[in-house]
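The structure is given below, and queries will be raised subsequently.
Missing here: one protein chain of the complex. Every other protein chain is in place.
Right after this comes chain A.
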Amino acid sequence: MEELSAAGEPAIATHALTKRYRGGQLAVDRLDLVVPRGSVFGFLGPNGSGKTTTIRMLMGLIEPTSGTARVLGEEMPRAGRRVLPRVGALIEGPALYGFLTGRDNLVRFDAADPTADPRTRKARVDAALDRVGLVAAAGKKARAYSLGMKQRLGLAAALLQPRELLVLDEPTNGLDPQGMREIRTLVRGLASEGTTVFLSSHLLDEIEQVCTHVAVMAQGRLLTQGTVAELASSARGRLAVTTPDTAEAVRVLKEHGVNDLTVDDDRVTGELPVVARELADLNAALVRAGVRVRSFGTERASLEDAFVALTGEGFDVAG
């Protein structure tokens, strides 16, 4: 029965989770995060915003200063022995034994899991290597691996068992475009099997492509969380007009209350008016003023717009 009630709980739920490092740095500040089961959850934030610190607390590597973290329905770090075998993790990039081959690295990490059956070890290691496309390089010493190969091997270690939750801290760091695409496909495949994926990333379009949910951190605080669609729609889209008569177009649009106008070659963009009905009137006004309109339309707000709107200019590191 205990297992059942746990299955109904979110994959990750934190309550007022706080971490102050020994140096006094407040890295995570009263974080309330809820990661639904079955979601692909993007964890966004500028450098130093506390993403890795949060993940370390979730994995029981560091003790929270205050607050609680529940993973797969049980409290961390206390229930680590029961929870962690069901979780695969890649934290702050891969770390490998350079003097061991890729395959032996996986054997070593698998041997550290007391719930891993030694009889199936070889088969599981081979399957994990296959899954990340490293079979051909499995016999090479890990110190001779490229960054992308190390990253793949780290992922393979997270996939040694069927997992209920995957925690991936910047999983595509160092990968080539082909590798990035493979990871995205892998994440989608795992998600369709029912694995919850929690991934932090700096690549907004990547989050937009694979994630169903997203949370945004800045300076240790949670700014927002919700579905990707909700967040993107919270940032308003923009009006875009293509015309050779840009100066005239800007004048007319300004008259009609369009703000934040910018001109880029023959493209004029501006903040979309709040009422949609005005769109057709705007176009008519442009034409009446003799502006030769080549195209007229709206651009959907991207996650990046939403992110910049939330964090200010976004990617500056806060002290």
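Here is the rule we go by: a contact is a pair of C-beta atoms (placed from the backbone, for glycine too) under 8 Å apart; a residue touches a chain by one contact, two chains touch by 3 or more; residues count from 1.
Everything below uses one rule, namely that contacts and distances are computed from a predicted model.
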Item to complete: Given the choices "ABC transporter permease", "Fe-S cluster assembly protein SufD", "Formate dehydrogenase alpha subunit" or "Dolichyl-phosphate beta-glucosyltransferase", state the protein name listed in UniProt for the chain not shown.
Response: "ABC transporter permease"
Worksheet item: Hey, which of A:Leu96, A:Met149 or A:Val291 is the one touching the hidden chain?
Response: A:Leu96
Discussion item. In the whole complex, not just what's shown, which of A:Gly38, A:Gly67, A:Gly133 or A:Gly174 touches the removed chain?
Written reply: A:Gly38
Item to complete: Write down which of A:Ser66, A:Thr115, A:Ser146 or A:Ser295 is the residue touching the left-out chain.
Response: A:Thr115
Response to the item:
Missing-chain contact among A:Arg163, A:His213 or A:Arg238 belongs to A:Arg163
Response to the item:
Across the whole complex, the chain not displayed is touched by chain A residues 1, 3-4, 7-8, 21-22, 37-38, 56, 59-63, 80-81, 84-87, 89, 91-93, 95-100, 104, 107-118, 154, 157, 161-164, 193-195
